[in-house]
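With one protein chain withheld, the remaining protein chains of the complex are depicted in position.
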């Protein structure tokens, strides 16, 4: 059994929990409120900037030039390509990208970046994988069941598309390649990081549906 | 007006919100449930390990040897001295330090570490200051009003004590020294980081009182 | 006067010293020994891997997404595109890329990477600029004077080409944009870093011509 097969087994219950989230079911049915989708999109823009930073750091700390190049390409693609997808949405909906990170976005991005600072690179690589892999699986699931005239079809098509699929396969393959060279205790640390990121994926989607605010501001009505 | 005076003005409403938290009022009155205090203490142990990492990184990135040495001493002292205070409590209460980070502890520590990775050092220095300064002010406030036979007097005495006070003054003085050399737009970034850490201090104490759990596990009863 | 005009003035004597190096004059005349060119090329392969790491770190630490994206693209392009140019040479000459870093390559790459670890990002950005700018100027100078049937014309055409030129202009423009927002003392630190990297460029070419070895191994004939 490949290491990544073990990883997926670990997070299957969380993956199922993700598929049950109202954000996902309403996105699939095409009935997700526009306001919720835009909240999500802005958080995703903020997320992807730091995700590309964390990918970049995984490249910096990769020893072989193949893995380094893959991560540098991922970072450049995320930063540029995803930027374009989001830009188009903002134009289409006539809104400005003016958000600050929600607590869940804050937690997830800072986790990825601090992992790159304090843990060995293979653990970062494992922490980065869910954003690829879960997105593809969720994307394909939504794609299969999506209503014909889904207002979010561009988003769905991106994550169910072949370009994204290839990137995901490459990220999975790198994870297996590096895991093979590690002792068992460090593979467990990789697994922990993978599970934590998956949990943060669940929180990210859940928090978008709830249009999550910072609790201090809710409690005291500070503007921050 | 010193830069740090401006900083304090910014966070005064949050500071007041902290003093009103049940964690603080019950700690002062000596009626905070032991279970809550122990939850806090374990999170604080986890927090301080990463706080010392972030202090250390501020030393690594300080240009003058005076500031570098101060941060290296802070890091060594936090790691060792605070470790001892906590150890004694765990022994006294007969409990093991077995916790994993709560969501608020996770958010705060990863914020400090990712700031050290992605922002200029003066911004990290500002982000590190609340954990010194707020603790001293809260500590002194509690000390003034604390009941005579407060079961948490060791904790209170530490943060109201002269040793801690000197460290706080040094951290404030470093913050002013570096802020003086920065342009206005970066002082604003320092201020933003200071405010965010103060908000995370509020969340940290609040979450301890609530014995905060990870929402996915509460929802699905995963053991994680 | 733009900040980068000041920078160039600072390094003009070093730039002239570079143009006088036998490596450059013999490359221009097409009489550089193949063995020397290959020594250079292998060192350059090793250099570029770490140069792309340092570019990537400059992206990670850039605040605006424009600068971040530029550095991530630079890193991806250096890693991939330059890799191809070098690969073709190794194939053409029938040699394997089997070198370890020479002392000068070691000094330059580690300087770029440690600057990214211990100094503010604008200083890294200044340290990264000579490898763009000096290469373009040297490339154009060689291109103008090169013999018709120069065996190193592919190399010369790359650095005198339009694609490379655009990247250099972008790097210069980013340097000016960030320098404008900095106080004078930090602009001086940027200037120091720019001068040091230019000096290391001179050493890099000089050391290639001399096929520089590690002194301990020369002295004791260790294989290392």
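When the chains are written out, they are named A, B and C in that same order, and each has its own residue count from 1.
Methods note: contacts are C-beta pairs under 8 Å (C-beta built on N, C-alpha and C of every residue); 3 or more make two chains touch, one makes a residue touch a chain.
This one's a predicted model, so the numbers in the text were calculated from it and none came from an experiment.
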{"item": "Contact residue for the chain not shown (choose from C:33, C:103 or C:161)", "value": "C:103"}
{"item": "Selected from B:60, B:85, B:99 or B:140 as touching the chain missing from the view", "value": "B:60"}
{"item": "For chain B, the residues touching the chain missing from this view", "value": "49, 52-53, 56-57, 59-60, 65, 68-69, 72-73, 75-76, 79-80, 83"}
{"item": "Positions on chain A contacted by the hidden chain, ascending", "value": "60-61, 63, 117-121, 181-183, 185-186"}
{"item": "Residue ranges of chain C at the interface with the undisplayed chain", "value": "13-14, 17, 50, 53, 57, 103, 106-107, 109-111, 113-114, 116-118, 195, 199, 202-203, 206, 214-216, 219-220, 222, 224"}
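Simple rule for what comes next: only the chains that are shown with their structure count from here on.
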{"item": "Chain closest to the assembly centre - both centres taken as Cα means", "value": "A"}
{"item": "Centroid spacing, where centroids are CA-atom means, of chain A and chain C in whole angstrom", "value": "35"}
{"item": "Geometric centre distance via CA averages, chain C-chain B, whole Å", "value": "44"}
{"item": "Chain A and chain B, separation of their C-alpha mean positions in angstrom", "value": "30"}
{"item": "Contacts with two or more other chains, residues of chain A listed in rising order", "value": "53, 57"}
